[in-house]
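Removed from the display is one protein chain of the complex; every other protein chain stays in position.
And then chain A:
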């Protein structure tokens, strides 16, 4: 019995270790919405030290500082945009997984859409050109035969 309990306890401890290792603090929120915003914000910022971890997933001291700051700004009633701006002012655009839409990033955001539209236009042009070409390629003789065939099909 005691052994069984010990095993259960050990398993539970092992399961909880990753949570402890993540360095994620327990925080109190006034409402679930703020908690969700906190989760989203800390997941959308890249740790400036460890290069490819979000700050909610990083043990670096700077990530802990940044989580703390996000939390504090949320408590002060700041909007998401204000919080993001606050962090970018200090740590640069690098920390954002999704760069903001601004004059500098129009090309970045616009290029995929632009290429998609361009591809559509090119494909449409090619299709149209081919249709045109094949219609034009019929000689008068062929056209007459085609018309005859069509007429036969319709009358039958």
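As a working rule, a residue touches a chain if its C-beta (ideal position, glycine included) is under 8 Å from a C-beta of that chain, and two chains touch if they have at least 3 such contacts; residues count from 1.
What we mean here is this: contacts and distances are computed from a predicted model.
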Among "ABC transporter domain-containing protein", "Na(+)/H(+) antiporter subunit C", "PspC domain-containing protein" or "DsbE family thiol:disulfide interchange protein", UniProt-listed name of the chain not shown = "DsbE family thiol:disulfide interchange protein"
Ask   = Of A:89, A:103, A:134 or A:155, which sits in contact with the chain we cannot see?
value = A:89
Query = Taking the full complex into account, what residues of chain A touch the chain not shown?
reply = 48-49, 51, 60-62, 65, 69, 88-94
